[in-house]
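Every protein chain except one is present and positioned as in the full complex.
We just call them A and B in the order they show up, numbering each chain from 1.
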Amino acid sequence: MTENILPRHQFEVSPENSHYSKKIVRSARIKETLIKSYFAAAGTAALIFIILIFIFLFKEGINAFNNIGLSDFIYGTRTMEDGTVKTVYEWYPTSENARYSLLPLLLGTLLTAIPATLISTVLGVAAGIYLSEIAHPKAKEFLKPVLELFAAIPTVVLGFIMLVIGATFFQDLLHPANRLNAFVASVGLTLVIIPVIASLTEDALRSIPMDLRNAAYGLGATKWQTISKVILPAAFSGVSASIILGFGRAIGETMIVLMASGNAANFTMEIFRSARTMTATIAAEMGEVSQGSDHYYALFFIGVVLFVITFFLNLIAEMIISKMRKKNTF
Amino acid sequence: MKNRFLRPLYFAVVVLTFSVVFTACKKKQEADKAVISVKGSDTMVNLAQKWAEEYMKANPGVSIQVTGGGSGTGIAALLNGTTDVATSSRELKEKEIKLAKEKNVGYETHKVALDGIAVVVHPSCKIDSLTLEQVRDIFSGKIKDFAALGGDKTEISLYGRENSSGTYEFFKEHVLGKDTKGNPVEYASSTQVLQGTAALAEAVAKDPKGIAYGGVGYFAHRSDVKILKIKKDAKTPGVWPAHDGKVIYENIWEGSYSISRGLFMFNLAKGNKAVDDFMKYIESPEGQEVVKQMEYIPLPASK
Partner (left out) sequence: MELGKKHKDINGFIFINLVRLMFAFLVGLLLLIIGIIAVNGYPVMSLDFLISSPANNMTEGGIGPAIFGTIAVTFFMVLLAVPLGVSAAIFLSEYAKESIYTKIIRTSINNLAGVPSIVFGLFGLGFFVLFIGKNLDEVLQTGLLFGQPALLWAAATLAVLVLPIVIVSTLEALNSVPKSHRDAAIGLGATKWQTIRDIVFPQAKPGILTGTILAISRGVGETAPILFLGCAFFLPNLPVADLCIGDYCIPMINPTEQFMYLAYHIFILSTQSANPTKTLPLQYGSTLVLILLTILLNITAIIFRYRFRKALGRN
């Protein structure tokens, strides 16, 4: 409403000065317009960078198709010693007979991200319920920042802890097939995702109107009945959005999986075996690959795949959240 | 008043302009100093760094910049003229030699040191020696259990380097080799890939099922990993690349230890005196002393 209202009368103090004051008004107007356009330009920064990220990933990634076919990113062939040709799902980008199947990497990503999301859902939603419904308001004021501190731990620190302590702990406890394996990495990942899920769950629960709780109590429901039968179902969409966002984070996390998963490009579903994720592949191989090679472009293509997956996960979560906001404001 | 708000912005602009200006200045300043850039193998980056440090101490008029990036990167940079010296843990590939001819780039090859590749296991492992063929079958995934080698019945856990490392390529070419049909043998896809030879040593030290390969210098001084003797074939005796914390130079010089390689430096053949002097230093006894310090194997001539 208030945009562009220049208090013209202010400058028109006396009629003798009117010629002069008009000039001032005009220059002030120009200045305001310039300032506004500066801010408008800055305002689009996030949008521009999202577009630039997509363009520049795509620009390099598309070159992968110069020499590698789309089917090569799914499967390859290999001549066995007995002369038979076998279809294989392998990531051997530097071999003479290079194979670029992304399936083992995709499988590795899921093998670390899914267990991590499952564990984090239990713990993260519980933490969200605790903060929003159970904790004393005074305690909450102190405990919520604790969760933020959790989120503040750099991932390289978590990777380091899993590498030097976590791996040995689980080796002695579970005797896994590989010391560094998908499970160790996913435990590390949970530490990253729990704060994400917890804080968004807390937001979702808090946005449920107080009336709903009071109505439930009025009907004689206990606290737990209220939480489990009324609040959680009402906040279902918000909680599921938090889980989707958490899953997106798990897929995109690099340092923990690079340090703790062992990075074997196994084509396997066994969680106690070493796995290699898409992110770790880029991180480990990008630094030393020669620019302009097929391998280089293939790594950018993995980046495109990662970007697209996380972009859509974020978009879905955001659509759920904005729908929820509309619903809750009745 | 007015610019209170925009001050950080102005500041940023000023700093950035300054940066551009002074980098230009810096370039001019360094023009009177001889600058040598060395780029390439990650295996050799520590060694090259040490050479550079020692050489700059003795020759303050020379500035040497050392960066890694991998053998292939260094050679590519040399052929593109963006580095003076390339380090490499392998010889030039045919493709690279051809490219040099196409570009009409003359280069000199210097063998500057040797490196032995050791195969290591956890100290609790019962195995002491392996034949080359066994090593090949283990890392290609044909042998999956220590029982097949006379050890305990446990699954083997393989550790290796990233596919861009020179050690990965060397080991693949010289140990895994080719199968009976002439196709190159690949590492097993279950090989766990770690970011450095030290990380391999670390992993094997903690994993009773582990086996790994890498530059002997990284393993020689560690008591928590066991270096295996390697036999050329089933009949010949096993040979240690290192024992009791010391690298055994003779075994590698004589070639009785089977898995060793040369480390190389390439420079452009255009008579840059600063570069030639540096290469001379590296091949001199002082330069070879540095090789020993860094736990690589010096050239036999400097014995």
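Keep this in mind: a residue touches a chain if its C-beta (ideal position, glycine included) is under 8 Å from a C-beta of that chain, and two chains touch if they have at least 3 such contacts.
Quick caveat, the model's predicted, so the values are computed rather than measured.
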Touch with the omitted chain, as defined above, among B:Lys93, B:His110 or B:Arg222: B:Arg222
Touch criterion as defined above, residue of A:Leu107, A:Met259 or A:Ile320 at the omitted chain: A:Met259
Touching residue (missing chain; options A:Ile74, A:Leu103, A:Ile161 or A:Ala177): A:Ile161
Missing-chain contacts mapped onto subunit A: 2-7, 10, 28, 31-32, 35-36, 38-40, 42-47, 49-50, 52-53, 56-57, 59-60, 122-123, 126-127, 129-131, 134-135, 143, 145-150, 152-161, 163-165, 191, 194, 220, 222-225, 228, 245, 248-249, 251-255, 258-259, 279, 282-283, 286-287, 291, 299-300, 303, 306-307, 310-311, 313-315, 318
Interface residues of subunit B (partner: the chain not displayed): 2, 4-5, 8-9, 11-12, 15-16, 18-27, 29, 45-46, 49-50, 53, 67-68, 82, 194-196, 198-199, 201-202, 205, 218, 221-222, 224, 294
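To be clear about the criterion, only the chains that are shown with their structure count from here on.
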CA centroid of subunit A to CA centroid of subunit B, Å: 36
Touching residues (chain side subunit A, partner subunit B) in the complex: 79, 81, 83, 90-97, 104, 167-168, 171, 177-180, 258, 262-267, 273-274, 276, 284-285, 287-290
For the subunit B and subunit A complex, residues of the former touching the latter: 42, 69-70, 72-73, 76, 155, 157-158, 162-165, 168-169, 179-181, 183-184, 186, 189-195, 203, 206-207, 209-210
